[in-house]
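Structure record follows, encoded as structure tokens.
Complex shown without one protein chain; remaining protein chains in place.
Take a look at subunit A:
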Amino acid sequence: MSDIPYRDVDVQGEKPGGRLMEESYLGEKFSIWSWLTTTDHKRIGILYLLSTTLFFFIGGAAATLIRLELFTPAGDLLTDDGYNKVFTLHGVVMVWFFLVPVIPSVLGNFLIPLMLGAKDLAFPRLNLMSWYLNIIGGGFAVWAMLAGGVDTGWTFYTPYSTAFANSHVSLTAIGVFISGFSTIATGVNMIVTVHTMRPPGMGWFRMPLFVWAIYATSLIMLLSTPVLAMVLTLLVTERLLGLGIFDPNRGGDPILFQHLFWFYSHPAVYIMILPGMGVVTEVITCFSRRRVFGYAAMVYALLAIAVIGFFVWGHHMFTSGQSMYASLTFSFLSFIVAVPSAIKVFNWIATMYRGQITFEASMLYAMGFVGLFTMGGLTGLFLASVPVDLHLHDTYFVVAHFHYIMVGGMVSAFFAGLHFWWPKITGRLYPETAAQIAALLMFFGFNLTFFPQYILGNIGMPRRYHAYPDAFQVWHVLSSAGAVILAAAYLMPLGYLVWSLIWGKRAPSNPWRASGLEWETDSPPPKHNFLTNPTIEGSVYDYHPAQEPRREPADD
């Protein structure tokens, strides 16, 4: 093998025009130490890619156990405590160590400076610290798991978590607490970068929508995560020091916990979807070869979601005994927050209108995203209707609702982005057909896994049940069968992407002929991103002159 991976052996020292080549960021130094102490946003992005992938497979293993257990009505595979620990682990790991960091910290890290034509993020060392905090937090969670697990559910409801659970609640809470600081640090870094490092000529309304999405997400991270830190601190205080905060036997109020928790966690669900929306916008415009439809509306929709998202938390508490007027207010606001989401869906579709569409794997994922996000959002309206939620709350309907958005939406968007920018990140092209097959398989497996859960919820199957009545089995069997397909589909990219690192074709700097500054530099980019300062010409998404699409595909 004459090819040494990662090193641009076949480029000349000099390019035509006398420009001096710089080593790519991957080829600069090879030692593990150089990676662990790097402050290069691109390398930190790769570190995050490795850690989130690891957590994804830990969470995925837990999901596999859940689905295996639920294959039969009797609780036979795991003990009841075992089952409770497995679903808790699944939720905790997937939410805080996969979904929250995955797009902002992997793709955002790698791309935000590139998209802004900058050399790095505003605070490179803070960026590295974010990764370490995330790993340390994850370490605590894994430690808790190895030490015997935790069984409260990812929502840690009191007084169960503070006065009754005998598992490693504090350890897990501390892990999540620490990772929260990682989230906050990333948020601060992104906000400052976007504010101060935009190149001349790139006004706010000329930024790529991915940058906008990460910006909006970062605002939520910065404002909501401290509340998580607070509520976890109170929880650990009550549990370890016996102070009465949530436990009624010590003078506390369990409902207070729910208010604080959801005041963080509802905004947090938007942390887990806005970045995906950003990715999908880039992908759909590129493969439709069209300017995004309604740029300004897309921006305002992101910001509206970020702001209104802070005022809907009570829709998780309709059955808690909260006053009817509070419930109706939260219900109304939840309907309102769905409006900007709907606008985004329409705009993505309108972007495809009169395009020149091709179906690379990223585009398949993005189209899947739009459909599945729509279904997730619409079922959110069921849950936002108070009387309907009294029936569906805490059933599998809710489980299906959020998996449609977080897996069908966010995970699809992550795969869309990973494939889209893979050539930029690694300098290699992935095998297209294999990727397209994986995307289709994932879509099919996903629907088979989660659609039956809507039906289950509707016929009354509560969530977090280790054993269930026989009458529900058919739907559980379908769901478990889908999970097998889904698992296989998730393993495929692991195979062919790793394969492409060694045997994949070398990627040109702009393999998709996409717009955006990140495509103006080499693949993989040199250490300092750009050899010459990139120039901003025209607007983002310059796929065709304004109002006039290209007629000939050959013009692209």
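Simple rule for what comes next: a contact is a pair of C-beta atoms (placed from the backbone, for glycine too) under 8 Å apart; a residue touches a chain by one contact, two chains touch by 3 or more; residues count from 1.
We adopt the following convention: contacts and distances are computed from a predicted model.
Note on the omitted subunit: UniProt lists it as "cytochrome-c oxidase", one of the names in "Anti-sigma regulatory factor (Ser/Thr protein kinase)", "cytochrome-c oxidase", "ABC transporter, ATP-binding protein" or "Pyruvate dehydrogenase E1 component subunit alpha". When the missing chain is restored to the complex, the residue among A:265, A:379 or A:449 that touches it is A:379. When the whole complex is considered, the residue among A:471, A:488 or A:502 that touches the unshown chain is A:471. Check A:46, A:114 or A:345 against the missing chain and you find that the one touching it is A:345. Contact with the chain that does not appear here is found for just one residue of A:124, A:149, A:226 or A:294, A:294.
Mapped onto subunit A, the interface with the missing chain covers residues 73, 75, 80-81, 84, 151-153, 157, 159-160, 163-165, 248-249, 251-255, 288-289, 293-294, 297, 319-321, 324, 327-328, 331-332, 335-336, 338-339, 342-343, 345-347, 349-350, 352-359, 367, 370-371, 374-375, 378-379, 381-382, 384-388, 390-391, 393-395, 455, 458-460, 462-474, 477, 547-551, 553.
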